[in-house]
Structure formats: C-alpha cells, structure tokens
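Left out: one protein chain. Kept in place: all the others.
This part shows subunit A:
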Amino acid sequence: MTDVPVIQIHQLTKQFDDHIAVDQLSLEVYAGEVYGLIGPNGAGKTTLIRLLSMADSPTAGEIIIDGQKMARNEANAAIKRRIGFLPDDFPLYDDLSVNDYLEYFGQLYYLEPEPLNQRVSEVLALVNLEHKRSSLISTLSRGMKQRLSLARTVIHRPRLLLLDEPVSGLDPIARIDYCKTIKRLQSEGITILISSHILSDLEDFCTTIGIMEQGRLVESGRLQSLYRREGQQLLIAVLEPDSRLEIFLEEHPLVTAQNEWVELAGGGRKLGVTFTGSEADAAELLRVLILEGIRVSEFHYTQETLEDIFVRLGYQQTS
C-alpha cells in the first residue's frame, strides 16, 4: 500500500429527482488498499460505485481516478482502461464460450493477441475455471458464472477494482473461495473498493472501511484504527450488583459509553464500556474499584466485531 491516491472524490453528489443518493461525499482511497463500503440498503453504496465506474454521471462534484479527472459527457477512455467494474448482477453472453467471452473483453480493452491468450489462462486459473475454458457460458452454474464475471473484470489488469456485492447469492463454500480470490487480487497490488452485506468477509481482507448512511460517509478509516477507536471495549464483570460502580462509571471522565448490563449464568453481571484512556489509566481504574471494595471478577479489553460497530455507528437510519 502506498500514499498515492487511486480514487479521489470531492463533494460528490448524485440526485435522482428529489432523492439524494450520494450527498457531498469526499473520499480518498490509496493504491493497494481494499476499501470496504458498508451501509444499510439505500445508503448509496451502489450509486457511489456506479458513479466511480462511469455507469452513471454525477449531479455535482469531482472524481479523479489515478490522477485523471473524469470529464462530464466524455468518453474518458484512459480512465476506463484502469477500472474493472463488477455490478451486483452479472449479465453474461450465454451464446459464447468462456474463452471467447474473456477474449472478447480482453480485446475490448486493447489487449494484444498473444498476451491476451496468456492472460485468459491466468484469470481462469485465478478463478479456478481452467477446466471450463471451452464450455458454453449457458452450461455454467451460478457460482461459476459469478467467478467468470470476476475474471472478466480483471482481464485487462485494472488498477482499480469496483465490486458491488460480489458474493451475494453464493453458498458459504463458494463465498470463501471467492474471498480467497479477492485476497489474491489484493496481493497483486490492485486497489479494491468493495461493498458487501457480509461484514465478516470484509473484516477478513479490508484494510479500510467506510460506513455510508443516507448518501454520506458517516465513518471512514483504517480498519485497525476503527477497531482501536470504536471496537475496543473494557469489559468489567462483578460478582454482585453494586450501585456504586454504576455511579462511578457514569461520572468517570474517560468512560464515554456503556453497554447494557448482562447477567452471567454463574451469578454476577458484566458490562462493556468505551474507555478512552491509556492502559495505565485502565490500571488506575481497576485499582480504584478494588479500593472501593467492588468485587471485580473480570477486567480486560475485548474486541467488537465489525458488525457490532456497524450496528452501533451506521445503522441509525430511521427509514
């Protein structure tokens, strides 16, 4: 990953009639990053990806891909050569063979005959479809078609890959295989922007996460920083309820949020709190609690999943 931005978006807006699908959104995605875009249905993820792929044109704002500014109502051929776009549906040509289909798209992207032949083999190997090279597309299963679509998307070695819900509709094993393929693409240095509802998958390979809500990015940052900032909680378990603890935590300046108390099966209760202090501050907190005579049975940091963070931060859309 480098500090060269592959995607630069400034104040991007897309309005459909009265509905604002993307609302003054600004974003930078750097070379080699895998940027996961999450958000509830209707948050504007698909619209944003379509704008980046040039399938739609923005109402306002600016998009720069790999240093080249997208011009309104222009062919933008140089930018198109750098982008691979896979929409959530994946229409294919049933009358073509797998080989002919990939060759066709390779030629559309100006690949020369000899390298193209080699490249078709490479992408078929990437998606494990070498054995289907001469098969008609109409004979492939849904999972195979989805993999073939990915192969088509990367045939021209794009600098930027835009994937909109690429694993929707796949069974768990096919999904795991698909995610492995995406990781291999990531290892080749391709910058990827991916939207998905399966957050555990994104957690697995994304370097950066953006949470969209009502057309805006409500959160955007490196996954590790997000975890550090939002996902780490201090778990405190006590052997018996103690009202002093509740009051103490409510008044403590470094405790910014508290979850609900959870009753433990073996007696006692626990809660997670968002603690903004350092480890030394945490140690001091523990010392004070013990000095106060509160019977602490557990005191440690826990990690929230991306799904938990998303539910807490992103899913506040009222409609």
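Keep in mind that, in the parts below, a contact is a pair of C-beta atoms (placed from the backbone, for glycine too) under 8 Å apart; a residue touches a chain by one contact, two chains touch by 3 or more; residues count from 1.
Here, contacts and distances are computed from a predicted model.
According to UniProt, the chain absent from the figure is "ABC-2 family transporter protein", selected among "Oxidoreductase", "DNA ligase (ATP)", "ABC-2 family transporter protein" or "Shikimate kinase". Residue A:73 is the one among A:73, A:134 or A:243 that touches the chain not shown. Of the options A:100, A:203, A:242 or A:307, the residue whose C-beta touches the omitted chain is A:100. Residue-level contact of subunit A with the missing chain is found at 13, 15-18, 20, 23, 53-55, 57, 59-60, 73, 75, 77-78, 80-81, 83, 85, 87, 89, 91-93, 95-96, 100, 103-105, 107-110, 112-113, 152.
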